[in-house]
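Left out: one protein chain. Kept in place: all the others.
Letters A, B and C mark the chains as written, and numbering starts fresh at 1 in each.
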Amino acid sequence: MSENCTGSCVPGMTKDMLVPQLAVVTEIRTETPDVKTFRVESPDGSPLFDHMPGQCAMLTLPGSGEAMFSITSSPTEKGYKEFSIKRCGQLTDALHAIEPGQEIGIRGPYGKPFPVDTEFRGQNLLFIAGGIGLAPLHSVIDYVRANRDAYGHMDILYGSRSAADLVDLEQIQNVWMKEKDTNVYLTIDRPQEGWDGHVGFVPAYLKELAFKPDCTAIICGPPIMIKFVLQALIEMGFDKTQVYTTLELKMKCGIGKCGRCNIGSKFVCKDGPVFRCDEIDELPNEY
Amino acid sequence: MQGISAKIISRAKELMRDGTVNKVVGWKAGEFFYDCEPYVFETEESLDGLVYNRFCAANLSKYMIKNSIATGEDSLKVLVLLKPCDTYSFNQLLTEHRIVRENVYILGVGCEGMCDIDRIRENGFKGITGIGENADGKTLTVRTLYGDGEVVIDDVLVNKCEFCKGKAHKIYDELISDNEDEGPRGDRFAGVRDIEAMSPGERFAFWKGELSKCIRCNACRNACPACSCRKCVFDNNASGIASKANTDSFEEKMFHIIRAFHVAGRCTDCGECSRVCPQGIPLHLFNRKYIKDINEFYGDYAAGEEAGQRGPLISYTEGDIEPAAVSDKGGK
Amino acid sequence: MPVNEQKEWKPKIVAFCCNWCSYAGADLAGSSRLSYPADVKIIRVPCSCRVNPIFILKAFERGADGVIICGCHPGDCHYSTGNYYTRRRMALLFSMLDYIGVERGRTRVEWVSAAEGARFSQVMNDFAKKISELGENVKVGDLRCRE
Partner (left out) sequence: MSLKKIALNELNKLFAALSLTKKVYLPVEKAGQYDYAPWEAGVEYRPEVLHTVKSAKSVFFPQSEDLVRYRRSGLSLNIECEAPEDEDFVIFGVHACDVKGFEVLDRVFLSDPADTYYKARREHGAVISVMCGRPEETCFCGTFGIDAEKPGGDIQSWISGETLYMEALTAKGEEIFSQLGGIVADAGEDDAKAVEETLSGHREIMKKLPLSSLTTEGFGRDADLLGLFNRPEWKELSASCLGCGTCTYVCPTCQCYDIREYNTGKDIRRFRVWDSCMYSDFTMMAHGSPRPDQMQRFRQRFMHKLKYYPDNYDGAFSCVGCGRCLQKCPVSLNIAKVMKKLGGAK
């Protein structure tokens, strides 16, 4: 995993895993009032690193800190990485204030990806996302689209507070909805003018839609949503081994050494962030 | 002190039995004679583990922030054991509305001075397996893996007891004490004056030596009954001074100056900061400097003397001295 | 890493000025063409009482050689009593700085009204002169900021 340091600092030295590489934010798209998507590339346009869906990377804006974000873009897009980031803290505030062209630090990829090339192969897939929880699933969905024939039927259920808070709506409507053998269901929490789609919380809509438990479910969203979605899935006859989710805890190193993102003996940064729900049952309830 | 220990236990049991209190915050016997641990006793039987000996220096007032607030519907009445000096801290916390007084039953306990295990170790005792107070009340027998010996209690007192404020409880519901108040012991500002008498260079060297030992463990802050902020400025990323570093530079000085400043006028000189410091930094010398200055500049003031006092940093008079008097704008 | 540039040392002074008096005093000094040292960095605060001791220590930490706080004369505070609290706080803080061995004179409080442009300039010149005499602040300050 190591590479030589390219900076002017210590010629030939093996760069430490904690030292980021230089990257440029080439494009910033405003998705919702508090979510922006950042496209990150290496300064010379060469690939930054390879990743698999569900993996994360540490982004640094020096002076404002460093944090772990899900890589939203598909691994098949080699030239760039995208991150959909909700504004909610010190670093994300600062990121939301930058302009395209800003150089930042990036290191990764970190964590265990979704088993897209193994367990997911040939399966029908049900994606359930809430709010910014779409970000980690985005990469999986695009990867599945890029290898469409390797997977079965695809259902995507996505909900948010309001229509304006649906991340990446344009792509969902123009691309995902037109993808073959794919159904997309959108919902918002409360009725609003100009919205003729479904209104209601994700877990309730999920029950209404009554999916058959013949697929693998992949969930991400606020903890409370995950909890109720999981309950609903069990009621619908799903087994926990059919359900995957991705967790998030505070991280500093990304390599299982700084000691803070553990749930029991597992480190979210290294052994996660993707967990199968039956694996989570064996962990202490501390996430 | 053994005498009143038995009285304390039986009285606490009685109060729990008759329903006056449903919890007791006291000290619990540990692995060794000297490691008494602050503890919340919830049953009458558990009170057999309560101890009151020469090593119960921990000030229990701060625990009453957490323990005096009822969380369930059950009525809460917590008995707390307070030594005379601890009652100052309790009063100060009452002044700051951090304790629900009506949920607390204060059993004031007499105190003849607490001993510092580190000072006993400094006397050459290693591998201490037992400590007993001798009948004369002035010496301790120390049993160790390498032989036994005696120490004079006065030589191994915790700093706060060396400069005891007096044996009078400032607040209590009931008292178990054999002591008569003899007033304060020793000159607690002597240490401050020693430093003031040094040259600026010597003062700087003294504090640099002491504070460069600091490991930023925050024990002083977390033990301090005056440090009761819900979120400390040093934990607040937005404050610009939240840093865990031990850089052997200015940070430790800044941390300790600011911490002492934040408790200036509220610090009761309970001495917990110095007692808990794993590096033995004499942190009380910061607090006593502020207390001494406050007394000199604005008149004698003892935080925690009584509940409801208005502290010196939240009041003023028109004739206060000018900062110029201390910043000395005239010469060096 | 840049080789040490041997520059001539000039005192770096941070002046916290109350918006209602000394900041206006500084303005007046400027418009009256009264000079004060260019190395005085003025930070406007709504009241001298806004100056948290952390600000002062932080200024030293980041390399200031002297810190001065200017407020309304006692009794003239825009908020009635702010500067009375400043007076108490700073007396205690300055005494503490002296206690840890920082040279007296690196900190100062002055009361300068909006009408006292001349006094503002004189106070700053005087303070800068004092700091020049004391020399560079090597005791309080973070080594990382000085490299």
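As a convention for this text, contacts are C-beta pairs under 8 Å (C-beta built on N, C-alpha and C of every residue); 3 or more make two chains touch, one makes a residue touch a chain.
Since the model is a prediction, treat every value here as computed from it, not as a measurement.
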Chains in view touching the one left out: A, B, C
Contact partner of the left-out chain, one of B:Val24, B:Val276 or B:Ile291: B:Val276
From A:Arg161, A:Lys207 or A:Lys252, residue that would touch the chain that is not displayed: A:Lys252
Selected residue (touches chain absent from view) among C:Asp65, C:Glu103 or C:Asp142: C:Asp142
Selected residue (touches chain absent from view) among A:Pro47, A:Gly79 or A:Gly264: A:Gly264
Residues in chain C touching the chain absent from view: 62-63, 142, 144-145, 147
Touch list for chain B against the chain that is not drawn: 30-32, 35-40, 58, 63, 126-129, 144-146, 209-210, 212-213, 215-219, 221-223, 235, 243-247, 272, 275-276, 278-281
Contact set of chain A toward the excluded chain (per top definition): 1-2, 5, 7-10, 13-22, 60, 62-63, 65-66, 88-89, 92, 99, 101-105, 248-250, 252-253, 255, 257-265, 282, 284, 286-287
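The working rule: only the chains that are shown with their structure count from here on.
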Approximate Å spacing (C-alpha centroids) for the pair chain A, chain C: 50
Centre-of-Cα separation between chain C and chain B, whole angstrom: 36
Interfacial residue positions of chain C with respect to chain B in the complex: 53-54, 57-58, 60-61, 74-75, 81, 84-85, 87-105, 107-109, 130, 134, 139-144
For the chain B and chain C complex, residues of the former touching the latter: 192, 195-196, 200-208, 233, 239-241, 247, 249-251, 253-254, 257-258, 260-261, 264, 286, 289-290, 293-294, 297-298, 312-314, 316, 318, 320-329, 331-332
